[in-house]
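A single protein chain has been omitted; all remaining protein chains appear in their positions.
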């Protein structure tokens, strides 16, 4: 089973960018944890990042053809990219939206995600651990069964 | 380590109430799964439900004294109970907000949670499995370590 | 056939509270009229009142199990209690919303009822006579036939 | 005693227009029921319909001179016709606003009636039976006494 | 020189309708004063009234062909009739908007006139004397000169 | 096959009314073009205009019984007439909304059409040629086939 | 009888300031016309101008003690000075609000006057002639009688 | 003379809850100060606290029968409890609203109190000393006289 | 210890201005009471009033250099004067905002004070007695101790 | 004569993406129809698609140099891309905005197009036939003449 | 060439007022720098400050007669003084708006300047150096040429 993890703009700066908000781990480290966790659980995890809205749309469309689950942190695009929303709505593969920080506790304009209504669910505020929670949920919804 | 799971109004009707939204499990079954999962993972899980806003506040205050983590599904109160919000903000114990359904995909007035800004994080849209995800996150933040 | 009449906060003060708005009848008198009218029409009418949002929710849930129709005057809770709304939506029994005064002619914040969209219908502005109109409608929808 | 029943735009299509919302009865049938119910109860009921806002205003003004009660379903005009509102406010005869469907459960723009604040009361959501309820209320307020 | 005075809905009730707001003069008396004042000042004044939005539009269009000035009290239509606004904008003849009452001192929804931006000017709050002030202004703009 | 073309308020002034916005053709000329185009394409085109909202509603209801397609330019009524919207929704015949000018490029209050959500589609900004485009679309949807 | 004419900020620039909006007359000329018109009609007219909100308030308070009518063009202060509004409301002398330009046809923020609700009436859009119309109305309300 | 001091949700946590906002005094200490101050001034002070909206309503209704003044800190309920507002409006006894912190300097949603419009007055931002100020005002309004 | 009492626009009219709202005491009498109360309590009280926003700002700046506490009734300026707000924020001396009437019970635009967020606290609705309460609070915060 | 057809994000999925909204034709088929129709009518049609906002901007700029007309379906970017709007405004070539679905009948956030005010016109709701209608209009405006 | 530098309310407190926001320089020092820089560059710089809105208006009007450029820091008045805006619009001399702090990064109500739309341009966030930048721009626009 295949899971694509797609990360949005400025997440390539993780570790150096406002670490008090986003934590000290680099994106590479987070990706490695996700891939390792996947391997242990029978999931092939592939990781993507782009600052380009169009590429995020491309990734989602491609994942729609080859993956069984998408884990998406749209970062800034969460709040205004109807293009990303439409891509999520257009593919048959379920999408889990992940945010490192608790977006409800930050700037007003970050409280609302235009992607969320077409996602399966969201996980927000658990730092990089949120990706593992999302993988866990993907596993549960792919194969059923409790923990 | 002790985790209190506190459920808000009308969740006692789970299983019969709009099962296409909330799933077919009863609250009792969900509680039993949570307690079983806790037991396997070294967490003592206790479960509470009330339709009364004041009792939810009472539960949170009490949990603030005896528990190490709170998992809270404020249900309808999520959207207007500043009293519940203040209780969450008043206790030192971290609180994870859980919603069975994806609240971003429902009525406009359910998109916003007044509790979320003072919670540690939210999990929304994963049905009753969300409580296990929250327990898992509690475990992670209490003892560190990856999955 | 059983009809529960559930009255919300401060309605226990009827007769003394702002009689120019709510009329001079006490709640007891209104309840007696409703029960008498029910008796004449083959309906067992039971009356409840509480200032507690949670108790209103409890009453609605209980009525959902034993009654055939609910007549609900949510009073102040009409305007913000999503918990009461969710209770109304959760039970299979139809609910008629009644207001003594014409809420559209009062404070701006009283114009909107969050309960109304999940009620069967509303009757507003006819004073205590509105409860009898609601009972009449209940009878019509339980047994069909015109007046 | 005379009661005028005035129906607004598109209600002449009742029976064929979106019957899942408005019911399957034609306006003629509804009018006949109202007149029959009036006859049984000592009320002379006359029925009017127009798609023209100005004619609704004319009807209300005329009713203001010859009728003892007005039952008004302003339909679409409910939501924006200040002209109809002003006519209702200008006449001394009391007006009951009736809606077939539960307008609070429909499009956002149908939730608010500009006429309601100057009506005596509203009845909404009871289908064609709402007209009989309104006649009943008219009778009560004309002659007092309970049912 | 010809001036048309066009009055909107419910103004035919003047004298009996809420006289504490609109004054005790009937529309007929107001019209006669206007015509007499016109006669004294070399203006042929003709007066029209309708409850029908479409007729107000018709009157304005006709006045656009035969009159030199239009005095318009759109009454309720002031606040939402873009059709009346468009008629005013479409004709070359200048239009003075008159209101008997001070609309800024009444309901919130009466504060704004959609017609005003395309009128030459407004006179509001001077009772029936406002029509004479408008005629006076018409005279001034037709023939120049001070009083 | 029959197509009714219904034009709203002030469109009878076309050719003289703000020609820089609406073009220099009279309504008569536009109607003749439409009828000629219809004749060439097997469509019987009939044209109506009224300044009266109620008549527009009447026309739509009548067209609902005798026509196969309606082409509607509601003009000013586009922006507030829920009565016209309800008429469009009430008839089974599909309706194409046409605007001569690009309404998105004009006053803020012209950007939104309350009729559009229940129309089949809109054509806006192409001047009088828009009616021919609408007829063309009607033909396409009546008989299928490409151009 | 005494009438004070009080003019607000930047009106001292009349004649040079945006003459296409405000006309080419200087404030001095407008004042002289007003005083001359007053003299002819038995009114002693005194004229004041200030750019200072506090002085406008002072003028109104003083006029409240010595004048029989106030004609006020609050200019920019119309749109936000609650201090000026309170002064108008505090004095027993009636106040007529005058605007040279048609404020409804200008910037959105000029459409609303916070002073208007406590004025007797407004005259807007008639250029400097508006002051004479206001004097005329003052005369009418002081001594009654038609023109 | 009797004064009831009624405190709302989470105020039982005073002293431990966010002391930088609410001060370091416990509720018990604040109550004791109030009772001592009352005793010195001829007022019998009784103190109540509840996290339950319904109980706050009950307390106010009971105070309405036995007390001469009510001092109310509705805490979180200030901002949305129309039920509490209605209770305050329903009793004849005057109510002073007290807030420990300056609510205008905190979260946007705390700026507005739905209770305030029906209270006699508010005191906000003076910490626990505000209760003594309220008692002092109660004394003044019960017996007149200056300090 | 020195306390400056600064009063805003139109408060010089107290006693004659809408006494049903502001009470029958003149400003002079209120000032004398404040000075007398100060004298009894070891506070030198000085009183200022101006209708000029700029002078209020000047007074606050001067008080910032010579006084130990400021009692400020900004009157109309409360609702829009960011200049007054900035002066309050700029001085180190604490400021108590006082309103004679209960501003929450009056016009919508009076509910919000732009000054309040930078004041120490507010007292509203207690008439002229509010100044004495403010002096009392000033005394408490200058010297501590209970009443 | 050259016409560029530019399609925005996710339109490459046409045929598989929500066919009940967008129809069952693939983008390739739609493009082929457009090119064939162009060929028949003397127009060289070239088709472009991108998920990237920047590329849409690039296409429009390039078309601005080589094409005579642009047909643009900005899809999701319609609703927020001021960059696309500015590109449309920057080029001299006229742009027709096309939408497959009736955007007025879908999510609230799809009702408004930021591109429309600078387009020549819009065609919305006619499915893939809308492109042919746009080509037809382009032909009309390039060469004049009726159909 | 003459440049007037006009500073608004509370800027006379610079150096002591919230230096973390406004910097540690006094207004006198800033003015001296500006005058020195002017002298070096052939500009006669004169500096004014007032807390009074009316005086700011007066200064702008006077500058309109004697200066070639105005540099204006309206401080608090930026956000609501339409009187200042009108003065800027009324004079022919170009005005540069300067803010010491980055107003977009402060309170919501400081984000918007009512003066900006009629200024030539704004400089915001560069501390006291912003005045020199404005002088530099004035020089450039008076005499052309690059740096």
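Order as written gives the chain letters A, B, C, D, E, F, G, H, I, J and K; numbering starts at 1 within each chain.
Note that contacts are C-beta pairs under 8 Å (C-beta built on N, C-alpha and C of every residue); 3 or more make two chains touch, one makes a residue touch a chain.
If you're wondering where the values come from, they're calculated on a predicted model, not measured in any experiment.
**Q** Out of A:18, A:39 or A:65, which touches the unshown chain?
**A** The missing chain is touched by A:18.
**Q** If I consider the whole complex, including the chain that's not displayed, which of A:9, A:38, A:64 or A:125 touches that chain?
**A** Answer from the full complex: A:9 touches the omitted chain.
**Q** Thinking of the whole complex, not just what is shown, which of K:1, K:27 or K:137 touches the missing chain?
**A** Reading the full complex, the residue touching the unseen chain is K:137.
**Q** Touching the left-out chain: which of A:2, A:29, A:52 or A:111?
**A** Candidates A:2, A:29, A:52 or A:111; residue touching the omitted chain: A:52.
**Q** In the complete complex, the non-displayed chain touches which residues of chain A?
**A** Within chain A, the residues touching the omitted chain are 8-10, 12-13, 16-18, 50-55, 75-77, 79-80, 109-110.
**Q** In terms of residues, what is the contact footprint of the unshown chain on chain K?
**A** Touching the chain left out of view, chain K contributes residues 33, 37, 40, 102, 104-105, 111-113, 116-126, 129-130, 132-133, 136-137, 140-141, 146-147.
**Q** Which chain J residues touch the hidden chain?
**A** On the side of chain J, residues 52-55, 57-58, 61, 80-83, 85-87, 89-90, 114 touch the unshown chain.
Throughout what follows, only the chains that are shown with their structure count from here on.
**Q** Using the touch definition from the top, what's the fewest steps needed to get from chain F to chain I?
**A** Between chain F and chain I, the shortest chain-hopping route counts 3.
**Q** Which of these pairs, G-K, E-G or F-J, matches A-J in more than half of the residue pairs in contact?
**A** Most of the A-J contacts reappear at G-K.
**Q** If you average the CA atoms of chain B and of chain J, how far apart do the two points sit, in angstrom?
**A** 48
**Q** Between chain H and chain J, tell me the centre distance in angstrom, where each centre is the average of that chain's C-alpha atoms.
**A** Comparing mean C-alpha positions, chain J is 63 Å from chain H.
**Q** Could you please state the distance in Å, as a whole number, between where the Cα atoms of chain C are centred and where those of chain H are centred?
**A** 32
**Q** Where does chain A touch two or more other chains at once, residue-wise?
**A** none
**Q** Just spell out which pairs of chains touch, all of them.
**A** Pairs satisfying the touch definition: A-B, A-J, B-C, B-H, C-D, C-H, D-E, D-F, E-F, E-G, F-J, G-I, G-K, H-I, I-K.
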